[in-house]
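The complex appears here minus one protein chain, its other protein chains still in place.
As written, the chains take the letters A, B and C, and residue 1 is the first residue of each chain.
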Amino acid sequence: MTRLDAEAMVTSNDGLADDPLADDRPAGGDRPADDRPAGDDVVLRLAGVVKTFPGVRALDGVRLEVRAGEVHCLLGQNGAGKSTLIKVLSGVYRPDDGDIVWQGRHVHLANPQAAMKAGIATIYQELDLVDDLSVAENIYIGQEPHRAGFVRRGEMRRGAGEILTRLGHPEIPVGAEVGRLPAAAKQIVSMGRALSRDAKLLIMDEPSAVLAQDEVSNLFRVVRDLTAQGIAVIYISHRLEEVREIGDRVTVLKDGRTSAVNLDARSTPTRDLVSRMTGRTIEYVFPPRPPEPTRRGEPLLLVDRITRRGEFEDVSLTIHSGEIVGIAGLVGSGRSELLETIYGARRPDAGRVLSNGRPLRPGDVAAAVRAGLGMAPEERKSQALLLGEPVYRNITLATFRRFAAAGFTRSARERAAAAAVADGLQLRPRDVDRAVGTLSGGNQQKVVVGRWLLGDVSLLLLDEPTRGVDVGARAELYQMIRRLADDGVGILLVSSEVPEVLGLSDRVLVMREGRLVHQASAEELDEDSVLDLVMAGSLLEGDRV
Amino acid sequence: TSNETKNDGGQTKVSEGKNAAPGKNVTIGFSAPAADHGWIGAITANAKAQAAKYSDVKLLPVDAGKDAPAQIAAIESLIQQKPDAIVLLPNDGAQLTAVARKAMEAGIVVINLDREFSDPAASFALIKGDNYGMGVSAGHYIGRKLKGRGDAVIAEVAGIDTLQLTKDRSKGFADTLATYGLRVSNRVAADFTVPGGQAVTANLLQAASKIDAIWNHDDDQGVGVLAAIKQAGRKEFFMVGGAGSLDAMDHIAAGDTPLEATVTYPPTMASSAISLARLAVQGKGLDDLVELQVPKLIVLQSETVTRSNVDRYRPLGFKS
Amino acid sequence: MKRTLGLVAVLVALLVVGAVTRPDIFGDTSKLWQNELTVLTLASAIGIVTVGMTFVMIGGGIDLSVGALLALASVWCTTVATQSYGVGGVIFSALAVGAGAGFVNGLLISYGRLVPFIATLAMMVAARGLAQKISGSRTQINHVSLINDLASEKILGVPYIVLVFAVVVALGWVLLNRTTFGRRTVAVGGNAEAARLAGINTRRHTVLLYALSGLCCGIAALVVVAQTTSGSNTNGDLYELNAIAAAIIGGTALAGGRGTIVGSLVGVLIFSQIANLFTVNNLPTETQRIVNGAIIVGAVLIQQFRLADLRRRPKLST
Partner (left out) sequence: MKRTLGLVAVLVALLVVGAVTRPDIFGDTSKLWQNELTVLTLASAIGIVTVGMTFVMIGGGIDLSVGALLALASVWCTTVATQSYGVGGVIFSALAVGAGAGFVNGLLISYGRLVPFIATLAMMVAARGLAQKISGSRTQINHVSLINDLASEKILGVPYIVLVFAVVVALGWVLLNRTTFGRRTVAVGGNAEAARLAGINTRRHTVLLYALSGLCCGIAALVVVAQTTSGSNTNGDLYELNAIAAAIIGGTALAGGRGTIVGSLVGVLIFSQIANLFTVNNLPTETQRIVNGAIIVGAVLIQQFRLADLRRRPKLST
């Protein structure tokens, strides 16, 4: 149980000054950027790439070199510029400056079509699917097989089916409307599209953020398949263990600059990677649990046999003040629906929810909020953020009424309170007047969770709170969650990362196919036993809570 | 349009008497609703043409805009320019009354054209068509032909139902038919447009499988009414029109459609209104009347144009 | 699909109302057939316009200029000069004017970056003015009898214009559901950013959508000219509102990405059938209006009845 160590903070250049790779200035095109002589197998080379947005220099001279057949990982804090970099590569943004050499030729990728034509396919961080089209249509969007303008539907469905099979998901119906699929299935479709393009370079921006563990290994199988065919892959993730498992080489971005290039993905020590990303050293840490289980008196929240047909059934649970309860389970096991139902965003078919002994009106979020509940939902863009509004108004979305006097809002106070939250969560850039839509994905996520750190919730429901959040900020977030619990708030946490559930919670519930199948204190469980539980074939009566 | 008749000769007129002699110069403001209907278009055209015939008249036309408040503003800006007279065809009589009174109080002679103010004091004189009378004329024509047939199916294609004038026309029609023991059995309202006339008539012809007579309030929409009748291939009835467009008169003369007659609502009243305004400002009366001033109220006859007299009326017909 | 079934149920309900109130018409097969042909005939022009509107709306836009373009095309194609080229000249000029003006809409929106509402509103105002200028606010009689025959002549008892309507609907269905153009329309309207990222030229596509809508206005103008034997600058009045309403009733989303041709067709037929019911029952205008408001609300409520399961998707409620 390590705490953040202020003394251990070092800037990347101080700590690694002797490292020849630690070059954060734009590299001249003439200078080889590798310890080895650049072989013929280098397919992509970037040098000095600059991209500015109003008020932000998102990329400030970036170098990158990718070889055919390798998995090249991009690491960096939230807001470091990873997504911006890949958008430059896929023709979405035009760089202000810099050099892109693709397959030995200088290229201008003026628009996404140009990048696609060049053989670069991308899976973006934010899902880029059309909800109203079918799975097959989404996979082939923009390059539908056709004859004289007529879509060859049979061919398209067949092709889509093959691709999905290759991705290990033959069960996803190619004719289904994508909007009706769960998030994980959407991610698969998004990957399917990238695969359909016969790319020579495949870029994946945090593909694992919405995947559960079993899906990630499936994804890795596909990636290995591709690299074996000589296709290069750029892989972005905040999970270092994934980088270790799948990556060949690593490039690290920090504040829009390259702080290290072409590190070996397997052998570089975690400490080095983290310090190059953040300029300080952090271990992947959870705050210590309080020594005694602090269960006293009546539960804060009592969920009594609630059911929503087709989603979850007969779920009962309790949460006490000061307790963090985690729910583990596969994507699609109904955890999000359970949380939303407790919160009143969905109406249960049966059962009831009591807060402090009093029943909550079913299907009434406002009533739940009045009773002291708060929820950070799963999908930040569709469920949580007003993208065009400033950060501070997003942070105070649930509390602006408490800042107001006689119905008149008091923006200055809101701003100050929001700035404090932003500081605590290391929001980057730390400007609370900026439109939240211009933040990087991970920073947006911090805003979603930060909303409930203000004001006085007594029970917090967190659905994948660290999705897309970098290692450093994650540690901060865990601290804040624990501090809330220490202050007496009850917390119900859903996460697809089993270590997170185990590390942060006092008590763990395991959910499978809409039922709670196991309950234990976190110390009694380890990762393997949880995985066994969530994937077990049939339900055993005795297992149930 | 179908006819090349140069009909300007019938739409304006300058008397041959002593009133024709040029007098004091007269500036006349003119305001009428925007012309997107043949009849209104003819009103504006006639006023301009009539004013051009007098060497002592200067016309200041202002567009009335799209609704009553806009026309009020237009009249107010006109008052600022201090014309001698204003000829005003209001978007809505009652709504323009206050501003007309204001003009009168400013010493401007207001000639109220067609749509009547709610206060007689708001105008120096009123010249208008007879909406109720149109219904009466149409009622008499149809009544005479169907007299004694109490089961006769009589249909009415009205104009815009939200307007008072439509109510008046329908009332005159119903009242007159009643004197013959007849009544309207099917009534539809179009919107003074050709497609409106076509659409409601197509439905009307479905509603009534046998009809004896139709009165259509407006010859503009009548183009559509006749088209629908032709498309349905119905011939068992006769039809009376309204307003007196050139197109309608051509059909009456040719006898190629069920349209046998039309009852007039002449846009030439705009020409007359200009003449009245000039005379009023110059302090002259009507030549053939004894009085020294023009009359306070002139209501035009709604005349019935049939095949027998259509040649006389053709010059008065306006292009729809 | 379910949604369309609900709509068809509404249409059937309207026919039942007809049968109850006017059994003499709705109970007699041949009279009913005649009556429904009238309903279809009157639905033709607005229906064709609605097909174009449906494409624009699915593509995430809106076209307020349809009524004005119809008027402009009708006036243009009935000018004396045009008529002297015979039926070919009339047809060509109507289609060219409609598609051309629609093309301008598309350019303003795609490349001028105007909001569709404003660009097409400006076009609506300007096109009506132009139509007025060309026609001198007069109704222009059409003398090309081949055009007028479209409304009066029949084939197997069905007026030609109904056939034109049917062909446009069929082509629209194929275009939307079976071609890359149609699928891309859904993509552009459903998620313009995703469509762009997937390599679709969204701007060019948008231009084509508005040109298509304009083309439909040109076709509808010919239908109106045939029906009314004339062209007029007052033609197509309020068609924009009616077409949008019919499309929305038929399940097209104002926000784009969702909609069907069949739904729009049924939406148009519902409105046309309501108007027909009012006339055959001889209702006074003010009552018509009040009842009309209630029917619209009722129709949508009936149609939503089966949709309880869809409600959870937040998109639907907006």
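As a working rule, a contact is a pair of C-beta atoms (placed from the backbone, for glycine too) under 8 Å apart; a residue touches a chain by one contact, two chains touch by 3 or more.
Computed from a prediction, not measured in an experiment: that's the story for all the values here.
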Touch as defined at the start, partner being the missing chain; which of A:345, A:360, A:498 or A:516 qualifies? A:345
In the complete assembly, which of C:25, C:39 or C:130 touches the absent chain? C:130
Out of A:270, A:307, A:356 or A:383, point to the residue that touches the absent chain in the complete complex. A:383
Which one, A:393, A:415 or A:482, makes contact with the chain that was left out? A:393
Residues from chain C at the interface with the omitted partner, ascending: 60, 64, 108, 112-115, 117-119, 121-130, 132-133, 137, 192-193, 196, 241, 244-245, 248-249, 254-255, 285-294, 296-297, 300-301, 304, 311, 314, 317-318
Residues belonging to chain A that touch the chain removed from view: 53-54, 343, 345, 365-366, 368-370, 375, 377, 382-389, 393, 397-398, 400-401, 404, 407-409, 437-438, 451
Absent chain, residues of chain B that touch it: 34-36, 61-63, 65-70, 72-74, 76-77, 80, 92-98, 118, 161-164, 166-167
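Throughout what follows, only the chains that are shown with their structure count from here on.
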Going only between touching chains, how few steps reach chain C from chain A? 1
Centre of all protein Cα atoms: which chain's centre is nearest to it? C
When the centre of a chain is set as the mean of its C-alpha atoms, what distance in Å lies between chain A and chain C? 45
Averaging over Cα atoms per chain, report the distance between chain B and chain C in Å. 34
Just how far, in Å, is the C-alpha centre of chain B from the one of chain A? 74
